[in-house]
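This is the structure, below, for whatever I ask next.
Of the protein chains in this complex, one is absent; all others appear in place.
Let's turn to subunit A:
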Amino acid sequence: MRLEGKAVLVTGASRGIGREVALELAREGANVAINYAGSEAKAAEVAEEIKTMGREAIVIQADVSNPEAVDAMVKETIEVFGKLDILVNNAGITKDNLLMRMKESDWDDVININLKGVFLCTKAVTRQMMKQRCGRIINISSIVGVSGNAGQANYVAAKAGVIGLTKTTAKELATRGITVNAVAPGFITTDMTDKLNDDTKAEMLKQIPLGKLGEPSDVAKTVAFLASEDSRYMTGQTLHVDGGMVM
């Protein structure tokens, strides 16, 4: 186990990739704060599963685009665990449409959750991690933030923004022993990709050299590596977990 006794906050951890990240970090020995926006029952399930592993788990409802809610969430996590070692910025939504048909509100909603949310959560944990002189921040970007993707202007802009934010945060916090890295998943089987139609999925498979969709655990294991001491000499990087889609 590489994360024994570490205190972790995972945003958007009730479902999909975030859920698997929370579980994987707990398997590595961490105590986990599970943030969710709306899926209370599912967040509670994740917490129960973590508790059966003998770790501590708490669930915290918070909209990551709301600064007060984010500050309260981080405060509660630190109060319960006495510290905060690892933040995983995973919460995200999609509101896909062609640029010409995209509503301004769809743009704002996705940027607010997927990009501003990362900024707010990172800002909120920085004080604690600076005091500790150590910390790990792991941002979940997306491979489309590197390659672009028709029909996802808002999502792609946010995810590309996360990569830039990762690099800047890494540079600002490096001298305080805090590393900041991103993971860019390709097509992973989650509720989010289940919404795609069959033609889109077939098209996607053609682009993946490894010939299959990824699993949430593929992403979670990469996050666990970045959260652990094994990655101590890496910061500001974006790791592609995409079956070779983008090289």
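Things worth noting here:
As a convention for this text, a residue touches a chain if its C-beta (ideal position, glycine included) is under 8 Å from a C-beta of that chain, and two chains touch if they have at least 3 such contacts; residues count from 1.
Just so we're on the same page, contacts and distances are computed from a predicted model.
Of the names listed as "Carbohydrate ABC transporter ATP-binding protein, CUT1 family", "Methylaspartate mutase subunit S", "Acyl carrier protein" or "Peptide/nickel transport system permease protein", the one that matches the UniProt record for the absent chain is "Acyl carrier protein". Only one of A:Lys95, A:Arg176 or A:Lys221 touches the chain withheld from this view, namely A:Arg176.
In the complete assembly, the contact with the undisplayed chain comes from A:Met130, out of A:Met130, A:Ala157 or A:Ile208.
Think of the hidden chain as still there; on subunit A it touches residues 127, 130-131, 172-173, 175-176.
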